[in-house]
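If you scroll down you'll find the structure; I have some questions about it.
Missing here: one protein chain of the complex. Every other protein chain is in place.
The block that comes next holds subunit A.
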Amino acid sequence: MIAEAGLIALWLAASLALLQLFLAFAGLKGGKVELLAAMRPVAVAQGVLTALAFALLITLFLRSDMSVLLVAMNSHSAKPWLYKFAGTWGNHEGSMLLWVAVMGVAGGAVALFERALRRDTHMATLGAQAAISLGFYAFLLFSSNPFARVDPPPPDGQGLNPLLQDPGLAFHPPTLYLGYVGLSVAFSFAVGALLTRAVDAAFARAMRPWVLGAWILLTLGITAGSYWAYYELGWGGWWFWDPVENASLMPWLAATALLHSVTVLATRDGLRAWTIMLAVVAFSMSMVGTFLVRSGILTSVHAFAVDPERGSFILALLAVYIGGALALFGWRIGSVREGAPFELVSRETLLVVNNLLLSVILGIVLIGTLYPLMTEAFGHKVSVGAPYFDRIAGPIALTLMIAMAVGPLTRWRRDRLPAVGRRLVIPATGGAMAAVFIAAVAWGRIGPLPFFGLTVAIGVGIASLAPLWKRKLLRTPLFTWGMVIAHLGCAVSLAGMACDSAFTVEKLVAARPGEAIRTAGWTLRFVKIMPLAGDNWTALQADMAVDRGGRAVMMRPQSRFFTSPPTTTSEAALLTQWDGQLYVVLGEEVEGGRWQLRIWWKPFVTLIWFGGVLIALGGALALVGHERRGWLVKWRSRRAVA
């Protein structure tokens, strides 16, 4: 009965979306803004129904109801409960239901909490959100029904890909999706503003918190995914330029650009058309990513099933929504008045530079990701990997970082170059000193990209703190703090990336129990190897006593064998120190009772993810800062009236 209830909830939600779209249409056509009051409960009910459908699917997974096809295909009754729970979205249909649920709940939230938006724009926005949702409801109900039954039910189920059986699955996909799909709100806002000719500063102030919220979650989701891939795959890398990773990076790049341009629009009333364009592009990138991942034209852990019908369905949705939004943009943008102009030397200019560089990186990543698909159509199989992305996206990203250092030290509207130069003296000196120091210590061992990366990271790190210089820290507005911390996070993350690629020491050996291995100042004593059993796996575990002069710590890398489906995975052992991580992977047994071991010492690698968390934290502070100011203004005006 649960499965049927879920299906009914989905159909009801889809009908409500249709009603919502109709109400928006009728309201806008007839100029009846009071219909907004009727749309609100419809949007909220839709959000509740999609959340309910998703909760019901989780229940089915938790109860291992094998009469539901999706559960039978992707779960197993002998799995720990956490993976039954998280396994709900570890498959195509479940993840699409999560997508639809996030979209429905986001629409409900816009109906419930948005108060600053003009009423007709609000209606149009909710209408647009309903229109996008409808396409994905159709996709779910007609080609990816998560609640389909199977008769007769199999006794056990096929199990979940062991690579996904990790606590990371409980956190990374939902966070990523909240951000990824949350961008649909920005898209709907843009469509709403175009339809009702409301592109101005007030509109931007209403849209900003939604963009910030989605961006924060997207940042956290990508950071979590990167760390998960780092420890789970056992390859010691933290970013593989896998098309699916790019699929999450592209919306992030667009959303980061949007976040900055929406600020220009909100505070200076500039970059109107550009901001609208970015809002359209950001969610379009989310949809392109979904198409790449879900259509089966790529093979990766993220691509669950190869099904051309689904691919064409998503492609059609893409064409309709992106094409429709771009057509609307082309049709209406002429009627959007030019925003306020600005001088060449001003913060606005630097934000334009930020936007352009982010767009260029986005273009490069997009081309690199799609190129293999295009050549394959002509019969050549090609893969595009790190060498391509590092070579061209790397230097542009460093240039972007420098612009990021200069921007906050430049005044809005107009500034003078000598004054900006004076403010940059200390960070530039810091960067130059760092360059000399790094060259003295590591010349010949460090490549050009990591060298400049580390230098820029240090200079930018100092510059990012400069806006706090000579300010009363407690009286500094929260959103200034947010900007400072997010920019510092970028510098910290960049420093981690540069250190990892410049100073990582790798050692590959075959060793017997009892032997000691020395690398990068560490001694690893291979104590013993023993078998081990878990809920749904058996493993071989190596005990390694490691030290670098102090007390020894145990590290226990495993090689795990799962029975359903039959797969072997390696569970790396990680030892985190203040100055880096020791990473040990156990391989197979070779002649002479020796075991393969792959060991990395990665100095300061943890800064990569620490920086990512700082960036998200900065976003959260900015969000609270802006919102709190809004509340304060409202509260004061209410008191003044009283």
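Going forward, a residue touches a chain if its C-beta (ideal position, glycine included) is under 8 Å from a C-beta of that chain, and two chains touch if they have at least 3 such contacts; residues count from 1.
The definition used in the following text is that contacts and distances are computed from a predicted model.
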item	value
Record-based protein name (UniProt) of the chain missing from this complex, from "Cytochrome c-type biogenesis protein CcmE", "Urea ABC transporter", "Oxidoreductase" or "Multisubunit sodium/proton antiporter MrpB subunit"	"Cytochrome c-type biogenesis protein CcmE"
Omitted-chain contact residue, chosen from A:I367, A:V436 or A:L468	A:I367
From A:A170, A:L356, A:V505 or A:L574, residue that would touch the chain that is not displayed	A:L356
Residue among A:I392, A:L478 or A:A552 touching the omitted chain	A:I392
Residue of A:H380, A:K472, A:R551 or A:R638 touching the missing chain in the full complex	A:H380
Positions on subunit A contacted by the hidden chain, ascending	161, 234, 271, 273-274, 298-301, 338-342, 352, 356-357, 359-361, 363-364, 367-368, 371-372, 375, 379-385, 387-388, 391-392, 508-510, 565-568, 570, 585, 587-588, 590-592, 594, 596, 598
